[in-house]
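Have a look at the structure that comes next, please.
Just one protein chain is left out here, and the rest sit where they should.
Presenting subunit A:
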Amino acid sequence: MSYMLQHLHNGWQVDQAILSEEDRVVVIRFGHDWDPTCMVMDETLYKCADKMKNFAVVYLVDITEVSDFNKMYELYDPCTCMFFYRNKHIMIDLGTGNNNKINWSMEDVQEFIDIVETVYRGARKGRGLVVSPKDYSTKYRY
């Protein structure tokens, strides 16, 4: 489903995408279109994108094509999802110990929308860290 979502092809585009969005959450999936984990995530993202278009926008970034952020965001996982609001990285307490990103693929569409909505509501109220509705600690795989 990755071809249905907008890709960003260089660091500048990524920056602009984050900077220019004024009142929506920017959801960026870092990974590879061919990666099975990403494929699952992209499917979810595609299904979500339209439902949450009023408060969030989704972009995909190929971490081989755009390697500028790999070190900074520690993009070592096959699939990483991060959230930004008004050029601010919004952290989420997922219960995993890593509040910066979702680094697994999610299958439940509503569950993901709920997370993004929490991010949106939190960010709008000036929070830099929000708590995800669900605790993912048991899901975390090493």
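We adopt the following convention: a contact is a pair of C-beta atoms (placed from the backbone, for glycine too) under 8 Å apart; a residue touches a chain by one contact, two chains touch by 3 or more; residues count from 1.
Methods note: contacts and distances are computed from a predicted model.
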When one chain of this assembly is omitted, its UniProt record names it as which of these: "Cd2 antigen cytoplasmic tail-binding protein 2", "DNA replication complex GINS protein SLD5", "Tubulin epsilon chain" or "Protein fuzzy homolog"?
"Cd2 antigen cytoplasmic tail-binding protein 2"
Touch rule applied to subunit A and the missing chain gives residues 10-12, 15, 22-24, 53-55, 68, 72-74, 76, 89, 91, 97-100, 108, 110-111, 114, 117-118, 120-122, 124-128, 130-135
